[in-house]
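In this view, the complex is presented without one of its protein chains, the others remaining in place.
Note that the chains take the letters A, B and C in the order they are written out, and that residue 1 is the start of every chain.
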């Protein structure tokens, strides 16, 4: 029976690169994948799935919070891959969960676990509840090389502790950080720590 | 730097047995652990941490949703172990998170990931967000031997889909189940499937 | 399709306790498991599988290096559990590997990864090659509370660096240790470091 995977990681952990590599492997075997992403995030244009390394591809399906995934397009598909899965609605996650059972197609979701205030997003919160397998895509802390766990949001004034959950187009304002560095920076906010 | 672990598993996956084994290993080395549990759950008496195999010990600290953990009792402690961590409040999880950073004591939390409706509890939801490491304590589905992921609640009438999140003293009404079996049983509820 | 698992860990990491818990879970569901152990290791009597916590059961099958596992006894079995799997011969591991494919019965092997000189045993070496899943049963270093990775053998004179690979009945002469502690102790051998 096909499974639902949540491969979570911080900003810049290589999640999209991992997604593109999985797509590449299936396609080399002559099999078809479907790449889904939330419409919400249009950093790189409405339909592109782009890794920071420069590799990219076009998403096959864009979903909104109230989208109903069309099962006709899933016929003969070997794997469903979801980029930026943290932005999915609970309802779309539940549809993907159902698809693994009804259609026996594995679904691999890549996304952030939490926002800059250490709270889950709608999609990541639901995936943490219902995924068959939780896998971590690891990277190192921006400051100290321990494993990164949190996403720090910074401005010219230092670490931000308040503000809207999502600020699209602001990728350069996030840093993957470990717990101790997250704690020390959010507690001494508004200091110019980010001369780097 | 000490870490916060969330070792999640379904009902009957051996979480408490794992906790007791960890405590045993530290104590054999002459080191002290502190065992914490929420007061909420008094299945086996207010203070006992009991594995289904029969091994048990007394919890050192009982916490309520608004408890402030007394750091004096943590002096010289090698490890903090938490049983039934799904019932912790977010605030207590945040205190434990802080303790790993301030006191450099590892905290290992054992608990359910989700309730019988596949929703996280207060404690497990927060641990899924902020733990350094998510580890699964695995067991097999009651019906089919795939890996269990969900907790099915049953009554004489079959699977339950509605009701209060917590029904203490009702352990024998839960079954660890895989996704497909959870789905098939909650969709044909009120049928007497549980003659076993 | 059933899988072959190798759950490896150092001395005192709770491998046997984990095995007994898995057996218990299957049997509570009314299913049958078969517990196998190598005859070589008769620390606790030829046929007992004993956890340091005191829980135990009798092994169903004892295997020698040249045993042919009788498939008749595996009829209707839900799971095969192997204790002290590091002592299996390569050939017996290959039979177990084959059983997962021919009979579709999962095989979970518990054992040490390496000996006191950091070399694999016959069984663990083969399992590290052919298991579908490698899972670590974790415990902490005897000296410093980092994760244990190696097994240190000690005598009244300190850490041992030479000697036979297997010394049965000498469990109290092993300590689970992390890499740095293994290194520092084997490099200053023959000093009385073990007053504890």
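In this text, a residue touches a chain if its C-beta (ideal position, glycine included) is under 8 Å from a C-beta of that chain, and two chains touch if they have at least 3 such contacts.
Predicted model, so just to flag it, every value in this text is computed and none were measured.
Asker: Please provide the labels of all shown chains that the missing chain touches.
Answerer: A, C
Asker: Given the contact definition stated above, which residue among A:48, A:67, A:117 or A:139 touches the chain not shown here?
Answerer: A:139
Asker: Which residue among A:40, A:55 or A:90 touches the omitted chain?
Answerer: Hidden-chain contact among the options goes to A:55.
Asker: On chain C, where is the contact patch with the chain that was removed from view?
Answerer: The missing chain touches chain C at positions 1, 3-4, 97-98, 100-101, 113-114, 118-120, 125, 128-130, 132, 134, 136, 146-147, 149, 178-180, 183.
Asker: What residues on chain A make contact with the chain left out of this view?
Answerer: Residues of chain A in touch with the missing chain: 12-14, 17-18, 20-22, 24-26, 28-31, 52-53, 55, 78-79, 106, 139-140, 142, 145, 196.
Everything that follows uses one rule, which is that only the chains that are shown with their structure count from here on.
Asker: Which chains are in contact with both chain A and chain B?
Answerer: Chains touching both chain A and chain B: none.
Asker: In terms of CA centroid distance, which chain is the most far removed from chain A?
Answerer: Chain centre farthest from chain A's centre: C.
Asker: Using Cα averages as centroids, what's the distance between chain B and chain C in whole Å?
Answerer: Spacing between the chain centres: roughly 27 Å.
Asker: Taking each chain's centre as the mean of its CA atoms, how far is chain A from chain C in angstrom?
Answerer: Inter-chain centre distance comes to 38 Å.
Asker: Would you mind listing the residues of chain B that make contact with two or more other chains?
Answerer: None at all.
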